[in-house]
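All protein chains but one are shown at their positions in the complex.
So, subunit A:
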Amino acid sequence: MDHSSRSRPTRFAALLAVAALTATGCSSGDSADADGPVTLTVAGWSIATTPEFKLLAESFEKTNPDVTVEIKEYDAANYDTQMTADLSAGSAPDLYPIKCLCTFSTYQGGGQLLDVSDVAEGLDETVKTAVEPYTVDGASYAIPYREDGWYLFYNKDMFEQAKAELPNGQWTWDNFAQAAQQLSTADGADAGTYNHVWPSAVQGFANAQSANGYQDFLAGNFAFMEPFYQRALALQESGAAVDYNTATTNSLTYQSEFGTQKVPMMLMGSWYIGTLIAQQESGDAEKFEWGFAPAPQVDTSTLDAPVTFGGPTGMGINAGIDENKVAAAKEFLTYISGAEGASTLAEIGITPANTSETVAESLFSVEGVPTDELSRSTFTNHVIRPEVPVSENTATINTILTDAHTAIMSGSSDVTGALEKAKQEFGNQIGN
C-alpha cells in the first residue's frame, strides 16, 4: 500500500472534524435596539419543580410590557458544569443565577459577570447583607433575590405527645441536645433529631457561628469545627440523632425523615418550608402541625439576633450581554430583589432575600405556612451568614472538608485527627 493514498483521507477527515468544530463553536448572538422591545434570556433549572423562574419572569413582564423574558432550562445537578460550558462557548443566557456561593469566584474571577454595583446601591436594607458575598473590591457582581437560612423545623404533635417543651427561640446547642435526648424516646420516633449527611449541616454552623470561622476556613485552620463535630457525634452516639452511617447506607432523605414523622426536629434550609407544604398537600408527607424556630446558638450572647448559616441565591448579568440589553437586565435585577419580586416568591413559600414586613405578610399568608409568632419572628429577625467564605480556593477547601466530614461522621477517624489531616491537605493543595 502506498502511503500517499492513506494520508489523503486522513487529512480530509481532519479537515471535516475542524469544520464541524468551527460550526458548533460559532453561535450567532442576537442584537436588540436600545429603545425597541427587548428579549432577555434567563437561566433556570428544573422549571417543572422550581416555579420561581417562570413566576418572576411573568410578573416582571406584566410591569415591563416592552421586555420579554425567556427562561433557558438547565439540569439542576449539572448546572455549573453546563453553565461554565455555555459561558466559555459564548452561548450562555443574558442573566444567570449563581446557584451556589462556592462557584461565584469561578464566574467572577473568570470575568463572566457584569459589575452591577449601581443596582446593589438601591437595594432594600434587608438585602444589603446578602449582597456582601458577591462584592469584590467594592464592586458587586450579583444581586440576591432569594436567601435560604437554616432553621430548626419541629413537629408540634410529636412534641406534645412526648410532653416536651416547644422551642422558644432561646435555645443554645445544649438545650437542643437535651431536647433531642428527651424526644428520642417518643412514640414512633427513630431519634430526637435528624442531621442530614451533607457536610454543611455541621460545617455551615461552625463557619457562621465561630468567632473567626471564615478567616480560619480560608487559612486552613479547621480546629474551630471541633466542638461542632463533637456535638454531632455525641448526639448520634447517644441515639438522640439518626446515625450517619444508617443515613448514608440506606440513602435516607430528609424530606421523608421529617415529613413522615420519624423525627420530631430537624435543622434544614428554609427552602424546606415550600417543599413540606407541597408534600403535605400531595400526600408525600403526613399531615401534622409544625413550625420553625431559629437555629440553636453557641451561647446566650446571640439569642436576640440568632445567627444561622445559609446562602443567598444571586442573579448576575452575563459579561457578554448585548450592550443594548444591559438596562433591561438591570431593571430585571432591581425587580426580583425588590419588594414586588420578593412578594411573588414569598407567595409560593420561598424565602426571599428581602425580608421586609410586606414580604413577611405575603409569606405568612400562604396556606400551610405556620402562623405562630415564633415562626414569623424567625423569618424576620435573624442573621444569615454565608455557608462558606467566597474565595478562589473555596471549591478546593470544600473538597478537603468533605473528606474530613465523611471520615469523622462515619466514625472512621477521630475529630482532631481528621481536621488535622484536612489542614495538612490544605497545605498540600493550596500552600501555606
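Just so it is clear, a contact is a pair of C-beta atoms (placed from the backbone, for glycine too) under 8 Å apart; a residue touches a chain by one contact, two chains touch by 3 or more; residues count from 1.
The rule is simple: contacts and distances are computed from a predicted model.
Between the listed names "Isoquinoline 1-oxidoreductase, beta subunit", "Gluconate 2-dehydrogenase subunit 3", "Sugar ABC transporter permease" or "Putative repeat protein (TIGR03943 family)", the UniProt record for the complex's undisplayed chain reads "Sugar ABC transporter permease".
Contact with the chain not shown here comes from a single listed residue; of A:Glu226, A:Asp372, A:Asp403 or A:Glu420, that residue is A:Asp403.
Only one of A:Glu52, A:Asp94, A:Asp243 or A:Glu257 touches the chain withheld from this view, namely A:Asp243. Considering the full assembly, A:Leu87 is the residue among A:Leu87, A:Met266 or A:Ala328 that touches the omitted chain.
On the side of subunit A, the interface with the absent chain consists of residues 5, 9, 13-14, 16-17, 20-21, 81, 84, 87-88, 106, 109-112, 243, 245-246, 248-251, 395-396, 399, 402-404, 406-407, 410-413, 418, 421, 424-425, 428-429, using the contact rule stated above.
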